[in-house]
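Apart from one protein chain that is not included, each protein chain of the complex appears where it belongs.
And then subunit A:
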């Protein structure tokens, strides 16, 4: 009973299970969905298998998120240290500017220099993903009360010790909320990478739209939505654990 309640309180488990089951069985399920679509619609996407699409999508967004998170945290740290405090405003504005660029425009501009495929997509995702991490990182680090910092200095923490033991643990819940936003947005945005030839869950959507095949569009959409929700819920679990520990 307790185990059942534990699972019921964690939607990530059953949403994740649905995502996994659908990914693995889409090819078997699709032929039975003909009644939903106009007669003659090809029902099974054939350019790549769904597990392949999910893996490619995960790899692309995972790598881009890793870079975006690293850059975002580095920028937030820089902007809140004595040497970088003067640049905090500039970084804020630069980040806001980066987000006003539509990702499609970034892709279009990146293609001439980076070519077609995963690389320009990753570039656009990184550019897009940095801002929420940087913003949340700065907000988190600034949320540490001034008396706590003064007490840490007065107790004799080194600057690095203060950052590691006091500031980062206290900033973690807010910082992690930014990471969660960044990753979730990235999973959705990655689909448009397929307009410039990256293999993602956007591929069936783009191919379906251009080829007039609603079955492909539906398959890609459902999977990418389940993917984003699963990851978001999983990160929410981590965030909850962090908040509990940081109190």
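Operating definition for what follows: a contact is a pair of C-beta atoms (placed from the backbone, for glycine too) under 8 Å apart; a residue touches a chain by one contact, two chains touch by 3 or more; residues count from 1.
As a convention for this text, contacts and distances are computed from a predicted model.
Missing chain, UniProt protein name: "Osmoprotectant transport system ATP-binding protein", from among "Osmoprotectant transport system ATP-binding protein", "L-serine dehydratase", "Cytochrome bc1 complex Rieske iron-sulfur subunit" or "ABC transporter permease".
When the full complex is taken into account, the listed residue touching the unshown chain is A:151, out of A:66, A:97, A:151 or A:241.
Among A:91, A:166, A:198 or A:226, the one in contact with the hidden chain is A:166. Those residues of subunit A that touch the chain absent from the view are 145, 147-158, 161, 166, 169-170, 245-247.
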